[in-house]
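All protein chains but one are shown in place.
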Amino acid sequence: MTTTENVLKLGLPKGSLEKATLDLMARAGFDVRIGDRSYNPSTDDPEIEVVMLRAQEMSRYVELGALDAGLTGQDWIAENASKVHVVSDLIYAKSSLAKVRWVLAVPEESPVRKVQDLEGDLIATELVKVTERYFKERGVKVKVEFSWGATEIKARLRATSLFYQTDKSKTDAEVKAQKLVGAIVDVTETGSSLRANRLREVDTVMESNTQLIANRAAWKDPWKRAKIENLALLLQGAINARELVGLKMNVPKKALDSVVRLLPAEKSPTVSQLADPDWVALEVILPGSQERRLLPELKRAGATGIIVYPLSKVIH
Amino acid sequence: MTTTENVLKLGLPKGSLEKATLDLMARAGFDVRIGDRSYNPSTDDPEIEVVMLRAQEMSRYVELGALDAGLTGQDWIAENASKVHVVSDLIYAKSSLAKVRWVLAVPEESPVRKVQDLEGDLIATELVKVTERYFKERGVKVKVEFSWGATEIKARLRATSLFYQTDKSKTDAEVKAQKLVGAIVDVTETGSSLRANRLREVDTVMESNTQLIANRAAWKDPWKRAKIENLALLLQGAINARELVGLKMNVPKKALDSVVRLLPAEKSPTVSQLADPDWVALEVILPGSQERRLLPELKRAGATGIIVYPLSKVIH
Amino acid sequence: MTTTENVLKLGLPKGSLEKATLDLMARAGFDVRIGDRSYNPSTDDPEIEVVMLRAQEMSRYVELGALDAGLTGQDWIAENASKVHVVSDLIYAKSSLAKVRWVLAVPEESPVRKVQDLEGDLIATELVKVTERYFKERGVKVKVEFSWGATEIKARLRATSLFYQTDKSKTDAEVKAQKLVGAIVDVTETGSSLRANRLREVDTVMESNTQLIANRAAWKDPWKRAKIENLALLLQGAINARELVGLKMNVPKKALDSVVRLLPAEKSPTVSQLADPDWVALEVILPGSQERRLLPELKRAGATGIIVYPLSKVIH
Amino acid sequence: MTTTENVLKLGLPKGSLEKATLDLMARAGFDVRIGDRSYNPSTDDPEIEVVMLRAQEMSRYVELGALDAGLTGQDWIAENASKVHVVSDLIYAKSSLAKVRWVLAVPEESPVRKVQDLEGDLIATELVKVTERYFKERGVKVKVEFSWGATEIKARLRATSLFYQTDKSKTDAEVKAQKLVGAIVDVTETGSSLRANRLREVDTVMESNTQLIANRAAWKDPWKRAKIENLALLLQGAINARELVGLKMNVPKKALDSVVRLLPAEKSPTVSQLADPDWVALEVILPGSQERRLLPELKRAGATGIIVYPLSKVIH
Amino acid sequence: MTTTENVLKLGLPKGSLEKATLDLMARAGFDVRIGDRSYNPSTDDPEIEVVMLRAQEMSRYVELGALDAGLTGQDWIAENASKVHVVSDLIYAKSSLAKVRWVLAVPEESPVRKVQDLEGDLIATELVKVTERYFKERGVKVKVEFSWGATEIKARLRATSLFYQTDKSKTDAEVKAQKLVGAIVDVTETGSSLRANRLREVDTVMESNTQLIANRAAWKDPWKRAKIENLALLLQGAINARELVGLKMNVPKKALDSVVRLLPAEKSPTVSQLADPDWVALEVILPGSQERRLLPELKRAGATGIIVYPLSKVIH
Partner (left out) sequence: MTTTENVLKLGLPKGSLEKATLDLMARAGFDVRIGDRSYNPSTDDPEIEVVMLRAQEMSRYVELGALDAGLTGQDWIAENASKVHVVSDLIYAKSSLAKVRWVLAVPEESPVRKVQDLEGDLIATELVKVTERYFKERGVKVKVEFSWGATEIKARLRATSLFYQTDKSKTDAEVKAQKLVGAIVDVTETGSSLRANRLREVDTVMESNTQLIANRAAWKDPWKRAKIENLALLLQGAINARELVGLKMNVPKKALDSVVRLLPAEKSPTVSQLADPDWVALEVILPGSQERRLLPELKRAGATGIIVYPLSKVIH
C-alpha cells in the first residue's frame, strides 16, 4: 500500500452494501479482490487503492482526507454532517436498483397514528442526528437513543410488556414513564421486514441512495478529479446497463411511423435500410421495465424479428 | 391478495418444474418471489396474482375457474381430462429445453419384450388414466395401480423376489398371480435414471411438454385474453432467446452469395453497407445448435470479424 | 442382491422419514448406505437386505410378502387396510421423538367451526380412506378427493376466490357448489406449518407413529421372527437412549431417603458404598425431560458431584 | 406471547454470542428455536419467554424490567453502568470456553509503546465509556470516539496515510492534529485477528466473560429467583460438562495410593471393590485438559482398563 | 515457530488422510488448527510443533531428522525404504478404522487372470518401488511406470483402444507393443471405486495401515521418546474408544454365570453388589461390533436395565 501522487484512495462500504458494491465495481470494469476478513483489498487498477470501511463512517474519513473518494449512503453523510463534494447519485442498494427509506414505525397494536402522538416518548434508531432533526422540524419533543441494530425488537418490547398489555387503563404518560422504546426509525428496501415484525409505518423520515463523494481538496486536484469523474462515468454506465436493454426489429416501411410512436420519445431510434427496399431495421435502447408492455404492442404494429439483447454498459 | 376485475389468477407448478418455471418467468420479465414454504408468492406485475400448485392438479383448478390460467404439463391435462383452452406449447422441462416422455419400462432381466407380453399383469404409475387408455387402445388387459413415486423400485421388487429368481420353472401366470408390479410407466427427460435402475424401455406411452392453459370463460373475457396472450408472447420470446444466438460478420461483396447460401433459409439476413465499398456487414439470428457447424464454414467462405452475441428475447 | 433362506427383506421408508430412519438404524448398530438416487442400499449385516420404498406403500408390499418386514407409519397401514403383524411401536417422526397428527383444518376466516359444518363439502387429503371413515363414523356426508401434497394451498383457494370474498351473501350451498376444497386433512408434527398457512385446526382425525411391521408368514418362520425381534429390541434400545440419560451422584447416607424419594418410582437406583463410610454413590437412568426439574432438587436435597452422561442404547 | 405471573422473561444475546448461547441452552436442557430473522423465538419450557436482543443493550432492558433476566457480557454491563443483580459467571465466548479481552492496540509500525504515548490522541472503540474510564484512571488525556466495527482498519488508516509514511519529520503533535485514529480498543478471543491486521497490543483494558444477570425486583420475587437460580445451575452444569470428563480404571490394591496421588486433590475418587480381591475400580471426574498428562502416568502407575467417557452435565 | 530442546517436531499427513488424522488428534486431546492453505498449523500443546506434509514423503523427512516423528502409511515407508523407528500401528484410514490394500487390477474384459499373464507388460502405479519388488519376487518381468493418479482410467484406455477391441486376432505381444498400460496397482479401502471403474482385482500387492514413526536419533533422546510414547498411547486410546462401548446391566445372581459366559473372554467384568441382595451390577467394555449380537442374548439370559454408553478413550 504505497501512496504516490497518482493514486486515488477510494473507500468502499463494508457490510450490507459490500456485495452489491463489488458487483457494481466489477461491471464497471474494476476487479476488486477482498481477502479473508477484508484485509488488504486489491484492484487491477494500479491508480486506485481501495479501503473497506463501514458506510456509517465513510464520509468522515473522506472529509478528513484519509480517503480521496468513497461510496456511501446519503443517510450517513447527513448523519455525520460531513463537508464533502457529492460527485454523483448511484441508485442501487443491497438487493435492488432502488432507494432505501428510513421509516418511523410502531408496533401494529400501538395507539400511535401520527408523529405528534409520540410527544414525550423514546425513539430508538441507528440514525440519531437525522432523526432528532426530523422531530425538531415538526416541533415534537422526543428522546432519541442510539440502537445497536435489531431495532424492531425494541419496539415490540413495550408492546408485549406487562403494563402495556394487561392494564389498558394506564395513561399515556404512565406508559411513557416506563422508558421503553415507543417507536423506531429503521431502514428498509421493500418494507417486508417491518411487516414480518408486525410493525406499522407512521412516516418516512428520509429517502437515501448511494453516492460517490470526494474530499474537497482531492476534487480540486486535476488528476484526482479526472480519475473520480471517469470512475463516476463507468459506475453510472454499469448501472444504466442493468436497467436498459437493446432492442432490434425489422419493420415494413409503411408501419414505421406507428412503430416509432410506440417507443419512448426521448431518443430517436437508429434506422437502417434492409436489402428488401420495403423494410427497414430499427434499433433502440430502452428501459427493461417497458419490455413487458412494449413487445406485444410492437408485434401488433407490424414489427417482426424482434430481438432483445443484454447490455454491459450504457453511457448517454 | 385482493381480487379485482383486472387481475389474472395464474397458477405456476410447484415441485419439479418449479425452478425452471420461475427462471423462465424471470427471463420473460416477471419477478416472482416465493417466500419460505411457498406461502404468498408475489410478482412485480400488479395485474397478475400467482398461486403455486402441483402440476398434477393445475388443470382441474383452471377448469373450475379458481385460476384463470396456468402452466402445467400436457400429461396431467390429459390425465385429468380437463376442459381448458390450450394457449401455447412451451417446450421446456426440469433441466432442458425439451419434451419429456412417459415410458413403459421393465427390469432388464424381465422376459417382457413388447406391450402384449404384459397381458394380465400389474402396472404401477403416477399417470393412471393415460396408462389405462394406452393399454385399452392396444387391446391388452392389465391392472394399473397408482404409485406414489419411486416407481422404478417396484419394478425391481419382482425381479428380485424369491419366486422370480430361484424358480424359473414358474409359469407366467403363477408369477403374475403374485400381485407384484410387472412394468411401470414413468417419466424421463434423458432416460438416464431408467438405465441407472437397470430398467429397459418397452414403449413410449406419451410425449409431453409444458403448456400455458386458460379457463374457457377467462379466455372469452377480452382483458384476460389479452393479458394471457401477452404472457404467452413473452414466455415464448424468452424460450426462443435461449435457443437462438445473434450472429454478425463482415463479408466481402464477392463472397456474399456463398456466405448467405450457408445460412438457414427461413429468413433473409440484415445486410448493411460498410464504409469500405467492397464490404458489407451481415447480421442474422440462428439456432445456437448450428453454430458449431456454421462458424468454421462461414470463415472458410470468406467472412471475417464473426461475432456471436447472446439474446434475451426473440419474437418472430 | 442374492436371496437365501437366512436373509430378511426389510423395507425402509423413502422420503420424509428417510433421514430419521437411517439415523435410528445407525444408532441401533446397522450401517445402511444409500447410493445416489437410492439405488442398491446396502447394510453391514449380511442377514438383512434393505429396500427403500415410500412409506405410503410399504404395508402393501409387506402384506404381499415382497418384504418380510418394514418400517412405516400407522397412518398408511390403516389407509391400506393391510393385514400385517405389528411388531412394535417406535415413537419417532421426521424431526422429533413424537407422534404425528392428521388434522382437519380450514382457513382461519372460514365459517366452519365443527366437523358437522362441512356437510356436503369437498375435503382434500393424501389419506383418503381414513378420512372417509372418519366422516362416516360422524355421519357427515362429504366428498373426499386425493390431493398430491401442497394440500394447504387448496384450502386457501376458496378462501381467496371471488365468490367467497366479495359476496358474503352467498349461501353456504352456493359456495359449496363451486367444487373448491372446503377443508383439508393434513399431517403435522408441531402445527407450525398450519399456522404459517393461516389454517385453523377443527379436529384431530388420527394420531400416528412409526411401527415395525412383519409379513404374517415371515412372523411364523422362527429364524425370521427371531431376527425381527432382535431388530425391534435394538431399535427400541436406540430410541430409549435418546430419551434417557445416565445420572450419578454422591449422597450422604442420612440424605439418601430424601434423594431417592425425588427419583421416578419405577426402578430402584444402583447404590454403592464409597470409601468414606458416611457417603454412598447412587446411579440411575432417567428421562432427559426430567433433568431440568430434578437436578436443582437433588442438589438441594444434599447430593453432590452430580453428573449426567449420554447413553447410546437402553434396554429395559 | 402471553405474560402471566409464572413466566420468566429471559433475554438471550443476538449476534456473535448467539450460536454459542443457543448451544449452551440446548445442553442445559432448553430447546430454544429462533425463526427466520429472529422473530418469535420459542422454548420448550412454558415458564420461560425468550427475547433475542443485542448483548450491548441487554443490561439496560434487564435494569428497566422489560426483561427479568438475561445473558450478556460483563463488558457491556460495565459500559451501560447498569444496576442489575449478577447471578453467575458463565465462562464461554463465541468459539471457546474462555474469557475475552478488550485490548488497546496500535499498528505494528506505530511509535506508541505504552499508554502514556497516546496523550492527546484519538481512540476508536465500541466500548466508549469503559475506555474513557481506563484512560482517566491512568491520567492520560485522549478523545474516545465510537466506532461502528471494523475498528482495526481505522488504526491502519493513519499508519498508511501520506503524512505518517512519507514525512517522518512530522512532530507527534502534527500527526495527532490530523484527527485520524491513533489506537483502538477492540475485543479478541485469541489475538489472531489483531495479528492478521498487523496490530500490536499495548495493554489489556478489560477482561470480560458472559454473565447471567437479573432485574433487582425480579430477584426479590421468590418464584422468579428460584427459576433464575435453577437456570444458573443447569447452565453451569452444562459448561462444567464440557470441561470435565469421566475417568474409570481398575487398580491393583497395592498401587492404589500411588494412583490416587496422581489425581487432582480436590475430591476423593469413588473406589469400589472388584470381584478379584486384589483389585479395585476407581472412578473420578477430572478436567479434560489434564487427560493428556494424566493418562500415561496412570498407566505407568499400574492402572489398567482405563476408560474416559463424555459427560453432559456436572453439578458440584 | 521457535525450536527449543523440549519441542517435538511432528509431521502430519496432508491430503487424503488429513481430515481423519486431525479428527484423531482432536479425540486424543490435541487441538491442531490448520490455517488457510495449510500454512502455519498450530497446536495447543506448546511442546509439539506440527508440520503438514504429504504422506508420500513423510518418512524421508523423519529419516533425515527434519522431523522427530510423523504419521504416515506403511506403504510409503516401504516405498521410500526409510530407516525409521516404527512406534505403533494405528489402524485407521480415510473413511474407516481399517487397513487399505494396494491391489493389482485389470479391466473387467482383460484376458489377464493371474500375475504371470502380465509378463512383458506395462504397469502404472503411484507405488513404483513396492510394485517392482512384488513382480521381481514372483519372477515376472514388467515395466512399472509412475502414474499421477487417476490410474484407473489408464487401464481402461487400452481396453477401449482400436486394436484391443476390434482386432481380437492381434497376438498378445502385438498388443503389449502398443505401450499402453496393461494393469494398475492402486489403493482401495472398500474396492468400490475399482468396481465403479469396471476393473477386476487380480491380486493384493500390499496391505497397509497408518503408523507413528520416529527418527532414530530422536527415539534415543529420553525426553523425545517419552513424548512420542505418550502421544502413541493417547492416539491408540482414542482409536480404541471408537471401536469399543461401555455396557452396564443389572443381573440376578442366579443368572450371573450364564450372562458372563456370553461376554468376550479376555477380561472379567466389574461386578458390584446392588442394594437388593439378589442382584448385582455388571459393567464391561466390549467391541461395538458385538453389540448387535450380544444385547438380545443378554436380555434373554436375564439381564435387565442394560445400557450402552459411548467412550472417548480406552487404554488397556
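Read from first to last, the chains carry the letters A, B, C, D and E; within each, the first residue is number 1.
The rule is simple: a residue touches a chain if its C-beta (ideal position, glycine included) is under 8 Å from a C-beta of that chain, and two chains touch if they have at least 3 such contacts.
Predicted model only: the values in this text are computed from it and were never measured.
> What shown chains does the left-out chain touch?
Result: the unshown chain touches A, B, E.
> So which of B:Val245, B:Leu286, B:Ala301 or B:Ile315 would be touching the chain we can't see?
B:Val245
> In the whole complex, not just what's shown, which of A:Val144, A:Leu234, A:Val259 or A:Leu295 touches the removed chain?
A:Leu234
> Per the definition of touch given earlier, which of A:Ala20, A:Ile34, A:Val128 or A:Val314 contacts the omitted chain?
A:Val314
> Where does subunit B touch the missing chain, residue by residue?
Residues of subunit B in contact with the hidden chain: 245, 250, 272-276, 281, 288, 291-292, 295-296, 299, 304-310.
> Taking the full complex into account, what residues of subunit A touch the chain not shown?
29-30, 45, 229-230, 233-234, 237, 241, 246, 267-268, 270-272, 285, 309-316
> Residues on subunit E that touch the omitted chain in the whole complex?
Looking at subunit E, the ones touching the missing chain are residues 1, 3, 14-15, 36-39, 51-54, 56-57, 61, 64, 66, 147-150, 153-154, 157-158, 160-162, 165-166, 178-180, 193, 196-197.
Quick note on the criterion: only the chains that are shown with their structure count from here on.
> In how few steps can one go from subunit B to subunit E if every step must land on a touching chain?
The least step count works out to 2.
> What chains, if any, are shared contacts of subunit D and subunit E?
Both subunit D and subunit E are touched by C, going by the contact rule given at the top.
> Among the remaining chains, which ones contact both subunit C and subunit D?
E
> Would you identify the chain whose C-alpha centroid lies closest to the centroid of all protein C-alpha atoms displayed?
Going by the distance between chain centres and the overall C-alpha centre, it is C.
> Quick one: subunit A and subunit D, Cα centre-to-centre, how many Å?
The computed centroid separation for subunit A versus subunit D comes out at 38 Å.
> Measuring centre to centre with CA averages, how many angstrom lie between subunit A and subunit E?
Roughly 57 Å, centre to centre.
> Among the residues of subunit D, pick out those that touch two or more other chains and give their numbers.
Subunit D, residues with two or more chain partners: 36, 272, 309-310.
> Looking at which chains touch which, would you call it a line, ring, star, complete or other?
Graph shape here is other: it fits none of the named patterns.
> Which pairs of chains touch one another in this structure?
The set of touching chain pairs is A-B, A-D, B-C, C-D, C-E, D-E.
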